[in-house]
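Just one protein chain is left out here, and the rest sit where they should.
Take a look at chain A:
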Amino acid sequence: MNKNHRVQSSRSLSAVEVKSKFGAEFRRFSLDRSKPGRFDEFYGLLQHVHRIPNVELLVGYADVHGDLLPINNDDNYHKAISTASPLLRLFLQRKEEADYTAFGTDSLTRKKNTVLSAVLLRPDTNRKKPPVIISLPRDFRPVSSIIDVDILPETHRRVRLYKHGQEKPLGFYIRDGSSVRVTAQGLEKLPGIFISRMVPGGLAESTGLLAVNDEVLEVNGIEVAGKSLDQVTDMMIANSHNLIITVKPANQRNNVVRSGGGGAASGSSGRSSDSGASYYGYSSQAAAASMPTHIIQNFPVDELESDDEDLVIEAGGEAEPIRRAPSNYSMPSLPRYEPHLNLRTATTSVSRRSLEEDGTVITL
(Lines give C-alpha, C1' and ligand atoms only; values in the text may rest on other atoms or scores of the structure.)
Protein backbone atom coordinates (compact mmCIF):
# COMPACT_ATOMS: atom_id res chain seq x y z
CA MET A 1 0.00 0.00 0.00
CA ASN A 2 2.61 2.43 1.04
CA LYS A 3 4.89 1.39 -1.73
CA ASN A 4 2.16 2.29 -4.16
CA HIS A 5 1.88 5.65 -2.56
CA ARG A 6 5.47 6.38 -3.12
CA VAL A 7 5.47 5.16 -6.66
CA GLN A 8 2.47 7.18 -7.58
CA SER A 9 3.46 10.36 -5.93
CA SER A 10 6.97 10.26 -7.26
CA ARG A 11 5.81 10.75 -10.80
CA SER A 12 3.04 13.17 -9.96
CA LEU A 13 2.43 16.42 -11.69
CA SER A 14 1.90 19.42 -9.61
CA ALA A 15 -1.81 19.82 -10.36
CA VAL A 16 -4.71 17.39 -10.30
CA GLU A 17 -7.56 17.88 -12.67
CA VAL A 18 -10.88 17.33 -10.95
CA LYS A 19 -14.18 16.59 -12.66
CA SER A 20 -17.02 16.58 -10.17
CA LYS A 21 -20.52 15.35 -10.95
CA PHE A 22 -23.57 16.16 -8.87
CA GLY A 23 -26.84 15.06 -10.32
CA ALA A 24 -26.56 16.07 -13.95
CA GLU A 25 -24.17 18.91 -13.36
CA PHE A 26 -20.43 18.84 -13.82
CA ARG A 27 -17.82 21.09 -12.34
CA ARG A 28 -14.19 21.12 -13.28
CA PHE A 29 -11.39 22.55 -11.18
CA SER A 30 -7.85 21.68 -10.15
CA LEU A 31 -6.00 20.94 -6.91
CA ASP A 32 -2.37 21.13 -5.98
CA ARG A 33 -1.20 17.55 -5.69
CA SER A 34 1.56 18.36 -3.25
CA LYS A 35 -0.71 20.35 -0.97
CA PRO A 36 -4.11 18.72 -1.06
CA GLY A 37 -5.17 20.12 2.29
CA ARG A 38 -7.65 18.49 4.62
CA PHE A 39 -10.84 16.66 3.81
CA ASP A 40 -13.14 19.17 5.47
CA GLU A 41 -11.60 21.96 3.39
CA PHE A 42 -12.11 19.86 0.29
CA TYR A 43 -15.69 19.12 1.29
CA GLY A 44 -16.31 22.83 1.72
CA LEU A 45 -14.77 23.46 -1.68
CA LEU A 46 -17.11 20.94 -3.30
CA GLN A 47 -20.17 22.48 -1.69
CA HIS A 48 -18.91 25.83 -2.86
CA VAL A 49 -18.24 24.91 -6.51
CA HIS A 50 -21.58 23.12 -6.81
CA ARG A 51 -23.31 25.96 -4.95
CA ILE A 52 -25.02 23.61 -2.54
CA PRO A 53 -23.76 24.97 0.78
CA ASN A 54 -26.23 23.21 3.05
CA VAL A 55 -26.61 19.88 1.35
CA GLU A 56 -25.16 16.83 3.13
CA LEU A 57 -23.03 15.09 0.56
CA LEU A 58 -21.67 11.67 -0.02
CA VAL A 59 -18.44 11.98 -2.01
CA GLY A 60 -17.20 9.19 -4.19
CA TYR A 61 -14.48 8.85 -6.80
CA ALA A 62 -13.52 6.43 -9.47
CA ASP A 63 -10.14 4.88 -8.77
CA VAL A 64 -7.70 3.47 -11.29
CA HIS A 65 -9.49 0.13 -11.35
CA GLY A 66 -12.79 1.80 -12.06
CA ASP A 67 -14.14 1.13 -8.59
CA LEU A 68 -16.34 3.72 -6.98
CA LEU A 69 -14.79 4.49 -3.65
CA PRO A 70 -15.89 6.96 -1.04
CA ILE A 71 -14.03 10.00 0.18
CA ASN A 72 -14.96 10.78 3.72
CA ASN A 73 -11.77 11.37 5.63
CA ASP A 74 -8.27 12.72 5.21
CA ASP A 75 -6.77 9.40 4.36
CA ASN A 76 -8.96 8.34 1.55
CA TYR A 77 -9.01 11.89 0.30
CA HIS A 78 -5.22 11.90 0.09
CA LYS A 79 -5.29 8.54 -1.51
CA ALA A 80 -7.75 9.75 -4.10
CA ILE A 81 -5.59 12.76 -4.88
CA SER A 82 -2.39 10.80 -5.06
CA THR A 83 -3.76 8.10 -7.32
CA ALA A 84 -5.65 10.39 -9.69
CA SER A 85 -3.97 10.15 -13.06
CA PRO A 86 -4.47 12.54 -14.51
CA LEU A 87 -8.15 13.16 -13.90
CA LEU A 88 -9.95 12.74 -10.59
CA ARG A 89 -13.57 11.87 -11.29
CA LEU A 90 -15.87 12.68 -8.40
CA PHE A 91 -19.46 11.60 -7.91
CA LEU A 92 -21.53 13.50 -5.39
CA GLN A 93 -24.81 12.27 -3.96
CA ARG A 94 -27.20 13.68 -1.47
CA LYS A 95 -26.75 11.80 1.73
CA GLU A 96 -30.44 11.11 2.22
CA GLU A 97 -30.88 9.57 -1.22
CA ALA A 98 -27.53 7.93 -1.54
CA ASP A 99 -27.25 4.48 -3.08
CA TYR A 100 -24.73 2.80 -0.85
CA THR A 101 -24.57 -0.34 -2.86
CA ALA A 102 -22.97 1.56 -5.68
CA PHE A 103 -19.70 1.54 -3.85
CA GLY A 104 -17.24 -1.25 -3.94
CA THR A 105 -15.13 -3.32 -6.24
CA ASP A 106 -16.07 -3.37 -9.85
CA SER A 107 -18.96 -1.14 -8.99
CA LEU A 108 -18.62 0.92 -12.12
CA THR A 109 -18.15 -2.03 -14.40
CA ARG A 110 -20.52 -4.44 -12.77
CA LYS A 111 -23.26 -4.11 -15.32
CA LYS A 112 -21.09 -5.78 -17.90
CA ASN A 113 -20.16 -8.74 -15.76
CA THR A 114 -22.80 -9.54 -13.27
CA VAL A 115 -23.20 -13.22 -12.62
CA LEU A 116 -20.05 -14.29 -10.87
CA SER A 117 -19.13 -11.10 -9.15
CA ALA A 118 -22.59 -10.51 -7.78
CA VAL A 119 -22.64 -13.92 -6.21
CA LEU A 120 -19.21 -13.54 -4.76
CA LEU A 121 -19.54 -10.09 -3.46
CA ARG A 122 -22.84 -10.35 -1.82
CA PRO A 123 -23.08 -13.38 0.37
CA ASP A 124 -26.48 -14.84 1.03
CA THR A 125 -26.92 -13.03 4.26
CA ASN A 126 -26.89 -9.74 2.47
CA ARG A 127 -29.92 -10.78 0.54
CA LYS A 128 -31.71 -12.10 3.57
CA LYS A 129 -31.12 -8.94 5.54
CA PRO A 130 -31.96 -6.06 3.23
CA PRO A 131 -30.72 -3.25 5.49
CA VAL A 132 -27.17 -4.20 4.71
CA ILE A 133 -25.28 -3.57 7.87
CA ILE A 134 -21.98 -5.16 7.14
CA SER A 135 -21.30 -3.52 3.82
CA LEU A 136 -21.99 0.10 4.48
CA PRO A 137 -19.95 1.89 1.91
CA ARG A 138 -18.14 4.07 4.31
CA ASP A 139 -16.51 0.96 5.54
CA PHE A 140 -14.40 0.91 2.49
CA ARG A 141 -12.94 -2.48 3.40
CA PRO A 142 -14.69 -5.80 3.34
CA VAL A 143 -15.39 -7.65 6.55
CA SER A 144 -15.24 -11.08 5.04
CA SER A 145 -15.17 -12.80 1.74
CA ILE A 146 -15.36 -16.21 0.16
CA ILE A 147 -12.27 -16.78 -1.87
CA ASP A 148 -10.79 -19.34 -4.24
CA VAL A 149 -14.17 -20.63 -5.29
CA ASP A 150 -12.70 -21.70 -8.58
CA ILE A 151 -10.11 -24.04 -7.14
CA LEU A 152 -11.84 -25.55 -4.15
CA PRO A 153 -14.23 -28.46 -4.21
CA GLU A 154 -17.79 -27.23 -4.07
CA THR A 155 -18.22 -28.77 -0.65
CA HIS A 156 -15.52 -26.57 0.82
CA ARG A 157 -15.54 -22.90 1.53
CA ARG A 158 -12.57 -20.67 2.07
CA VAL A 159 -13.50 -17.70 4.18
CA ARG A 160 -11.42 -14.69 4.85
CA LEU A 161 -12.08 -12.60 7.93
CA TYR A 162 -10.72 -9.09 7.79
CA LYS A 163 -9.82 -8.06 11.27
CA HIS A 164 -8.02 -4.83 10.31
CA GLY A 165 -7.25 -4.04 13.89
CA GLN A 166 -10.87 -3.38 14.69
CA GLU A 167 -12.13 -3.90 18.17
CA LYS A 168 -14.79 -6.30 16.99
CA PRO A 169 -13.89 -9.77 18.26
CA LEU A 170 -13.41 -12.62 15.84
CA GLY A 171 -15.82 -14.38 18.11
CA PHE A 172 -15.81 -18.11 17.62
CA TYR A 173 -14.64 -21.26 19.35
CA ILE A 174 -13.24 -24.50 18.01
CA ARG A 175 -13.26 -28.03 19.38
CA ASP A 176 -12.00 -31.51 18.64
CA GLY A 177 -14.28 -33.90 16.85
CA SER A 178 -14.30 -36.63 14.29
CA SER A 179 -15.31 -36.60 10.69
CA VAL A 180 -16.08 -39.42 8.33
CA ARG A 181 -14.14 -39.52 5.09
CA VAL A 182 -14.53 -41.75 2.10
CA THR A 183 -11.28 -43.49 1.33
CA ALA A 184 -10.20 -46.37 -0.83
CA GLN A 185 -10.65 -48.64 2.17
CA GLY A 186 -14.19 -47.48 2.71
CA LEU A 187 -15.45 -45.05 5.29
CA GLU A 188 -12.89 -43.88 7.77
CA LYS A 189 -13.37 -41.90 10.91
CA LEU A 190 -10.71 -39.26 11.35
CA PRO A 191 -10.14 -36.69 14.05
CA GLY A 192 -10.92 -33.17 12.98
CA ILE A 193 -11.34 -29.63 14.24
CA PHE A 194 -14.79 -28.10 14.28
CA ILE A 195 -16.32 -24.75 15.05
CA SER A 196 -18.08 -25.23 18.35
CA ARG A 197 -19.58 -21.88 19.18
CA MET A 198 -20.16 -18.42 17.74
CA VAL A 199 -20.10 -15.31 19.88
CA PRO A 200 -23.17 -13.22 19.13
CA GLY A 201 -22.12 -10.01 17.45
CA GLY A 202 -18.66 -11.28 16.62
CA LEU A 203 -17.02 -10.98 13.26
CA ALA A 204 -17.45 -14.67 12.50
CA GLU A 205 -21.14 -14.65 13.21
CA SER A 206 -21.81 -11.40 11.38
CA THR A 207 -20.38 -12.75 8.16
CA GLY A 208 -22.77 -15.64 8.05
CA LEU A 209 -20.11 -17.66 6.30
CA LEU A 210 -19.14 -19.81 9.25
CA ALA A 211 -21.41 -21.86 11.45
CA VAL A 212 -21.28 -24.19 14.39
CA ASN A 213 -20.12 -27.71 13.43
CA ASP A 214 -18.33 -26.58 10.30
CA GLU A 215 -15.15 -28.60 9.99
CA VAL A 216 -11.97 -26.55 9.79
CA LEU A 217 -9.69 -27.93 7.08
CA GLU A 218 -7.06 -25.25 6.64
CA VAL A 219 -5.84 -22.13 8.32
CA ASN A 220 -4.19 -19.62 6.00
CA GLY A 221 -3.43 -22.29 3.47
CA ILE A 222 -2.01 -24.80 5.94
CA GLU A 223 -3.84 -28.04 6.52
CA VAL A 224 -4.83 -28.70 10.10
CA ALA A 225 -4.96 -32.47 9.72
CA GLY A 226 -2.71 -34.05 12.33
CA LYS A 227 -2.53 -30.92 14.42
CA SER A 228 -3.85 -30.68 17.95
CA LEU A 229 -6.63 -28.37 19.02
CA ASP A 230 -4.11 -26.17 20.79
CA GLN A 231 -1.92 -25.95 17.72
CA VAL A 232 -4.82 -24.95 15.53
CA THR A 233 -5.91 -22.41 18.14
CA ASP A 234 -2.45 -20.90 18.19
CA MET A 235 -2.31 -20.84 14.41
CA MET A 236 -5.61 -19.02 14.19
CA ILE A 237 -4.63 -16.51 16.83
CA ALA A 238 -1.28 -15.93 15.16
CA ASN A 239 -3.12 -15.24 11.91
CA SER A 240 -5.95 -13.35 13.53
CA HIS A 241 -5.16 -10.11 11.69
CA ASN A 242 -5.92 -11.75 8.41
CA LEU A 243 -7.51 -15.09 9.02
CA ILE A 244 -8.34 -17.37 6.11
CA ILE A 245 -10.15 -20.53 7.13
CA THR A 246 -11.14 -23.28 4.80
CA VAL A 247 -14.15 -25.09 6.15
CA LYS A 248 -16.40 -27.87 5.13
CA PRO A 249 -19.74 -26.36 6.10
CA ALA A 250 -22.04 -28.54 8.11
CA ASN A 251 -24.86 -27.14 6.06
CA GLN A 252 -24.05 -27.96 2.45
CA ARG A 253 -27.13 -26.35 0.93
CA ASN A 254 -25.79 -22.84 0.52
CA ASN A 255 -22.67 -23.77 -1.35
CA VAL A 256 -21.50 -21.54 -4.12
CA VAL A 257 -22.28 -23.22 -7.40
CA ARG A 258 -19.79 -22.56 -10.10
CA SER A 259 -21.17 -21.00 -13.23
CA GLY A 260 -20.47 -22.95 -16.35
CA GLY A 261 -17.45 -24.81 -15.09
CA GLY A 262 -15.09 -23.55 -17.80
CA GLY A 263 -14.51 -20.04 -18.99
CA ALA A 264 -12.70 -17.45 -17.01
CA ALA A 265 -12.71 -19.44 -13.79
CA SER A 266 -10.70 -22.30 -15.18
CA GLY A 267 -8.20 -19.87 -16.56
CA SER A 268 -7.28 -18.61 -13.17
CA SER A 269 -7.37 -21.96 -11.44
CA GLY A 270 -4.20 -23.06 -13.18
CA ARG A 271 -2.39 -20.11 -11.80
CA SER A 272 -3.49 -20.59 -8.25
CA SER A 273 -3.61 -24.33 -7.91
CA ASP A 274 -0.75 -24.37 -5.46
CA SER A 275 -2.66 -22.43 -2.88
CA GLY A 276 -4.94 -25.34 -2.25
CA ALA A 277 -2.15 -27.72 -1.51
CA SER A 278 -0.83 -28.16 1.97
CA TYR A 279 2.01 -25.82 2.51
CA TYR A 280 4.72 -26.24 5.05
CA GLY A 281 7.46 -23.76 4.57
CA TYR A 282 9.60 -21.69 6.74
CA SER A 283 10.22 -18.42 5.02
CA SER A 284 7.56 -15.82 5.38
CA GLN A 285 8.18 -14.63 1.88
CA ALA A 286 7.15 -18.00 0.61
CA ALA A 287 4.10 -17.92 2.82
CA ALA A 288 3.07 -14.67 1.27
CA ALA A 289 3.74 -16.03 -2.17
CA SER A 290 1.42 -18.91 -1.53
CA MET A 291 -1.44 -16.50 -1.20
CA PRO A 292 -3.62 -16.84 -4.22
CA THR A 293 -2.97 -13.98 -6.55
CA HIS A 294 -6.49 -13.50 -7.74
CA ILE A 295 -8.28 -13.25 -4.44
CA ILE A 296 -10.96 -10.68 -4.43
CA GLN A 297 -9.82 -7.70 -2.55
CA ASN A 298 -9.71 -4.02 -2.91
CA PHE A 299 -6.44 -3.44 -1.19
CA PRO A 300 -2.97 -4.53 -2.19
CA VAL A 301 -1.42 -7.79 -1.16
CA ASP A 302 1.28 -6.35 1.01
CA GLU A 303 -1.33 -5.27 3.45
CA LEU A 304 -1.69 -8.93 4.36
CA GLU A 305 1.48 -8.52 6.35
CA SER A 306 -0.37 -6.15 8.55
CA ASP A 307 1.52 -7.23 11.62
CA ASP A 308 4.56 -5.57 10.14
CA GLU A 309 3.04 -2.44 11.41
CA ASP A 310 4.55 -2.72 14.85
CA LEU A 311 4.39 0.50 16.72
CA VAL A 312 7.63 2.20 17.61
CA ILE A 313 7.80 5.07 20.03
CA GLU A 314 11.02 6.99 19.84
CA ALA A 315 12.14 8.85 22.90
CA GLY A 316 10.64 12.32 22.95
CA GLY A 317 8.97 11.73 19.62
CA GLU A 318 5.47 10.80 18.72
CA ALA A 319 4.19 7.29 18.40
CA GLU A 320 4.38 6.04 14.90
CA PRO A 321 3.57 2.76 13.35
CA ILE A 322 6.39 1.36 11.35
CA ARG A 323 6.29 2.20 7.65
CA ARG A 324 3.20 4.26 7.95
CA ALA A 325 2.84 7.98 7.89
CA PRO A 326 1.17 9.54 10.91
CA SER A 327 -2.24 10.98 10.36
CA ASN A 328 -3.99 13.40 12.58
CA TYR A 329 -7.65 12.73 12.62
CA SER A 330 -9.82 12.59 15.63
CA MET A 331 -12.72 10.34 16.40
CA PRO A 332 -14.78 11.79 19.18
CA SER A 333 -17.10 8.84 19.48
CA LEU A 334 -14.37 6.25 19.74
CA PRO A 335 -14.75 4.54 23.08
CA ARG A 336 -11.10 4.50 23.97
CA TYR A 337 -8.07 5.88 22.28
CA GLU A 338 -5.85 3.02 21.36
CA PRO A 339 -2.39 4.10 20.38
CA HIS A 340 -1.32 0.53 19.68
CA LEU A 341 -3.82 -0.19 17.01
CA ASN A 342 -3.96 1.15 13.53
CA LEU A 343 -7.47 2.26 14.00
CA ARG A 344 -6.99 5.59 12.48
CA THR A 345 -7.34 4.53 8.93
CA ALA A 346 -9.92 1.90 9.21
CA THR A 347 -12.38 2.37 12.00
CA THR A 348 -15.77 3.53 10.99
CA SER A 349 -19.06 4.20 12.56
CA VAL A 350 -20.04 0.66 11.73
CA SER A 351 -17.41 -0.96 13.79
CA ARG A 352 -18.08 1.51 16.51
CA ARG A 353 -21.66 0.49 16.67
CA SER A 354 -20.77 -3.17 16.82
CA LEU A 355 -18.39 -2.40 19.61
CA GLU A 356 -21.16 -1.10 21.72
CA GLU A 357 -23.12 -4.23 21.10
CA ASP A 358 -20.23 -6.37 22.13
CA GLY A 359 -20.68 -5.67 25.78
CA THR A 360 -22.48 -8.96 26.08
CA VAL A 361 -19.72 -11.13 24.76
CA ILE A 362 -19.62 -14.27 26.83
CA THR A 363 -16.31 -15.74 27.62
CA LEU A 364 -15.51 -18.96 29.35
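Criterion: a residue touches a chain if its C-beta (ideal position, glycine included) is under 8 Å from a C-beta of that chain, and two chains touch if they have at least 3 such contacts; residues count from 1.
Note that in this section contacts and distances are computed from a predicted model.
Of the candidates "Alkyl transferase", "NOL11 protein", "Integrator complex subunit 11" or "LLGL scribble cell polarity complex component 2", the chain left out of this view carries the UniProt protein name "LLGL scribble cell polarity complex component 2". Screening A:152, A:174 or A:247 for touch with the missing chain picks out A:174. From the options A:148, A:205 or A:309, the residue with contact to the chain not on display is A:309.
Residue-level contact of chain A with the missing chain is found at 163, 169-177, 196-197, 204, 220, 222, 227-241, 280-284, 287, 306-315, 322-323, 338, 340, 363-364.
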